[in-house]
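Pasting a structure below so you can have a look.
The complex is shown incomplete by one protein chain, all other protein chains being positioned as in the whole.
The first chain written gets the first letter, and so on, giving A and B; residue counts start at 1 in each chain.
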Amino acid sequence: MATRLHLSGRQHAIPVMELEARLKALEDKLVDLETRIPENRVSLVIFSGELDRILEAFVIATGAAALGQKVSMFFTFWGLAGVRQKKMVSGKRMREKLMTILSPKDTTRLPMSRMNFFGAGARMMRRMMRDKHVASLEDLIRVARRMGTRIVACETSRDVMGIRDEELVGDLEFGGTASFLSDALRSRMTLFI
Amino acid sequence: MATRLHLSGRQHAIPVMELEARLKALEDKLVDLETRIPENRVSLVIFSGELDRILEAFVIATGAAALGQKVSMFFTFWGLAGVRQKKMVSGKRMREKLMTILSPKDTTRLPMSRMNFFGAGARMMRRMMRDKHVASLEDLIRVARRMGTRIVACETSRDVMGIRDEELVGDLEFGGTASFLSDALRSRMTLFI
Partner (left out) sequence: MATRLHLSGRQHAIPVMELEARLKALEDKLVDLETRIPENRVSLVIFSGELDRILEAFVIATGAAALGQKVSMFFTFWGLAGVRQKKMVSGKRMREKLMTILSPKDTTRLPMSRMNFFGAGARMMRRMMRDKHVASLEDLIRVARRMGTRIVACETSRDVMGIRDEELVGDLEFGGTASFLSDALRSRMTLFI
């Protein structure tokens, strides 16, 4: 090739055209690669319905948002307890009523995953956090929302458990697994909590 | 450089050669980068042996497969309960027998992680899912397999717990952590369930 490059004028044009074609191929390739590189995104599945785990989820969510990541949280199964604001029993089927009675009314009633002792452990943990001036779960939820966290409640879990939309907090998006995956597959970090 | 480019003929050849070298370097770089970009893959570790968590794992697995991802599921520790088809006690050591007796026979006997009430909770959850026409765990497992999900059982867990291959479902691949990691490290999403 070197010899061809040393020719001038018309003959010269051929390698330049070749270069242009290779450059074009690289440009196209790069556009393709770019869509396959993770975005500045973090996606969390919140499956658990306990104070300690939901707390950790929001600590990570707000921490990631502070580092400039777009954060999506998908509340599914027991995790729906993290976006609940009240309990309604009337008009539900037997099994749905039972499930409602056994579930915490809102985040202030969430149990601990360990050392709960019928709620005493959860109250103790909240007091220990206050003693050390650590943000409460409810504070963190407010911060996460203000920072633009996408909060999605799993509609299948809601339907199966017979939870009504009024039982969940406002400003909530409903979606299925596909909705979560569309964010998760473009994320730098995905966690199942 | 601009002044050199305005010269014609022979002198002109030098920047073209330079360009060619830079282009070649870029092409090589791109080949390297491409191998480091996550593939269209999702890898799940299933560590838990409960109905609700294994269900969620298969919901995510089939959802990801539907979005064109190659899915690998690594069943380890209690998660082996998700690929079990029967219990065999004879010929095992004392401790292995005990472990077998305390383990669910197959996926239809999996307990819930919460509100199990000696199996009543798991039966109730299955009925609530049927009421809302949601696919059962066994349906999802069939779908996942049909969609080509790679299902690997952890051989160390199997050996430590003294589980025999006949106790596990057929068409199962056995592997260690390295086997799981080889898929996980190329994935867009990894979850520990």
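Heads up, the rule we're going with is that contacts are C-beta pairs under 8 Å (C-beta built on N, C-alpha and C of every residue); 3 or more make two chains touch, one makes a residue touch a chain.
What you see is a predicted model; the values in this text were computed from it and never measured.
Using the touch definition up top, pick the residue from A:Val89, A:Leu102, A:Met128 or A:Ala178 that touches the left-out chain.
A:Met128
Write the list of chain A residues that the hidden chain touches.
8-10, 12-13, 16-17, 19-20, 23, 26-27, 30, 33-34, 37-38, 42, 52-53, 56, 59-60, 63-64, 66-67, 69, 113-115, 124-125, 127-129, 131-132, 134, 188-193
Touching the missing chain, which residues of chain B?
1-2, 5-9, 12, 15-16, 19, 22-23, 26, 29-30, 33, 36-38, 43, 45, 47, 49, 76-78, 93, 95-96, 98-99, 102, 156, 159-162, 176-178, 181-182, 184-187, 190-192
What we mean here is this: only the chains that are shown with their structure count from here on.
Rounded to a whole Å, what is the gap between the Cα centroids of chain A and chain B?
Those two chain centres are 19 Å apart.
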